[in-house]
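Report on one structure; see the data block that follows.
Coming up: chain A.
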Amino acid sequence: MKYVAGLALSALLLASGAAHAQQGEIKVGEINSYSALPGFTEPYRKGMELALKQINDAGGIKGKKLVIISKDDGAKPGDALTAANELVSRDGVVLLAGGFLSNIGLALSDFAKQKQVLYIAAEPLTDAIVWSKGNDYTFRLRTSNYMQASMLAEEAAKLPAKKWATIAPNYEFGQSFVAAFKEALTKKRPDVEFIAEQWPPLNKIDAGPVLQAIDAAKPDAILNATFAGDLVKLVREGNTRGVFKDRAVVSYLTGEPEYLDPLKDETPEGWIVTGYPWYAIKTAVHQAFLDAYQKAYNDYPRLGSVVGYSTVKSIAAVLNATDDHSTASLIKAMKELKVDTPFGPVVYRGADHQSTLGAYVGKTAKKDGKGIMVDIEFKKGADYLPSEAEAAKLRPAN
Partner candidate 1 sequence: MELLFVQALSGLASAASLFLVASGLSIIFGVTRIVNFAHGAFYMLGAYVAYTLTSRFAGPLGFWGGLLVASLIVAALGALMEMVLLRRIYQAPELFQLLATFGVTLMVQDLVVVIWGADDLLGPRAPGFTGAFSLFGRNIPTYDLLLIALGPAVLGLLWLLFHRTRWGVLVRAATQDRDMVACLGVNQKWLFTSVFALGVFLAALGGALQIPRTTVTHYMDLSIIVEVFVVVVIGGLGSVTGAFVAAVLVSELNALGILALPKISLVAVFLVMAVVLVVRPFGLFGKAERAPRSSAGTSFRPWKPMTSIERIGVALIVALAALLPLFAGNYALSVGSEILVFVLFAASLHFMMTVGGLASFGHAAYFGLGAYGAAFAIKFLGAPMGVALLIGPLFGLAGAVISGWFCVRLSGVYFAMLTLAFAQIIWSVAFQWVEVTGGDNGILGIWPSRWASSPEGFFWLTLAIVAVSVALLRVLVFSPFGFGLRATRDNTLRADAIGIDRKSVQWAAFIVSGTFAGLAGALFAFLKGSVFPETLGIPISVDGLVMVLLGGIETVSGAVVGAIFYKALAIWLMSQTDLSKLVLGAIIVLLVVASPKGIVGFIEQIRHRRPPSPNGAGSSAARADASDALGIAKMKVAE
Partner candidate 2 sequence: MTALLQVETLAKSYAGVHAVKNVSFALSAGEILALIGPNGAGKSTCFNMLNGQIRPDAGSIRIAGENIVGLPPRAVWRRGVGRTFQITATFSSMTVRENVQMALLSYHRRLWAVLGYAGASHRDEADRLLDLVGMLQQAGRPCGELAYGDLKRLELAVALANQPRLLLMDEPTAGMAPKERVELMRLTTDIARRKKIAVLFTEHDMDVVFEHADEVMVLNRGELVTRGTPQQVRADPHVQAIYLGEGLLYDAKHRAEATP
């Protein structure tokens, strides 16, 4: 019976024989939830491929071709670790990147620490990954929960609303976002109070009863952190029931095309959101990115595209910044590393390994039966992070 094990393993061994590094290549490992979350990962992959092509067309990394080996994690931390092991042990990649879900990001970051390999977390939003569970080997690109919560709280503080209700998916992402928002808002506005909360399970919101419960508390304003299918249910149900009428709504991530586009003509107007108004950003760097993307794919970019693109740009930058690709050198180079992204230059802070990537905040509106963001403002990441000295204290000693 163990015979089959031998067979399976020797098949793996044979396969591994082919994976010897070729001269003139630098291999980098990347992991994401391709099969489970294609809505995010497809544009993300396109963004990555675009950046990769640009880098290699321009001569690669010091003359060597950059190669990215991508693996699917099926949205399971356990499978992500198997993939990470394959990339590091068998494919011999010099660093790891990627991740969407926070728990997978954390699993990979712990793996990076154990195996002493650099991990650049692309999307995971949890604050723990750079703070309470941060480690020397992990850096994070994406504007974090804390940063976006602070940006939204800044806008929320300008509202007259005093009584707030919150709706967020019942897992760490939602819990930590709501906590960060509450903290940031009460700091600016000690007079506000949070009078109701709802925690529907991810992907299983029963929108009618949830909204009814919120409505019954009669809040002045609502904070929402649901997204994707849950958001659509919430919006449709809320529009019909008039729950959002005469109420301010602050909604996390809702301006990202991934989540805004499916709402079509049901897009609620005037919600304060973070997102990606690719149609309205007028900077030269973004225009260049937009043109290249549309030319390559005949499609508009989503936020995932920007994240994928910027991840690969970060990888190229750190590889260019070092002579040898030992983990120690790479980590040294990552600190204070400057990278050009479609949102402008960002820096990976040395103290807490968080990049200063910013985000767009604006209001939702409808145009030609589609949802868009208007009154947009770019908020710089650095302005919404604690100082490096303070941030360093949030990280575990060692």
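By our rule, a contact is a pair of C-beta atoms (placed from the backbone, for glycine too) under 8 Å apart; a residue touches a chain by one contact, two chains touch by 3 or more; residues count from 1.
How were these candidates chosen? In short, all candidates are chains of the complex that A comes from, given by their letters.
Predicted model only: the values in this text are computed from it and were never measured.
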| item | value |
| --- | --- |
| From 1 or 2, the one in contact with chain A within this complex | 1 |
| Residue numbers on chain A that touch candidate 1, as the complex places them | 1-6, 8-9, 11-13, 16, 34-36, 38-39, 41-42, 71-72, 74, 76-79, 81-83, 85-86, 89-90, 102-103, 106-107, 109-111, 113-114, 126, 128, 133, 170-172, 175, 197-201, 203-204, 206-210, 212-213, 215-216, 228-229, 232-233, 236-237, 240-243, 258, 261-264, 266 |
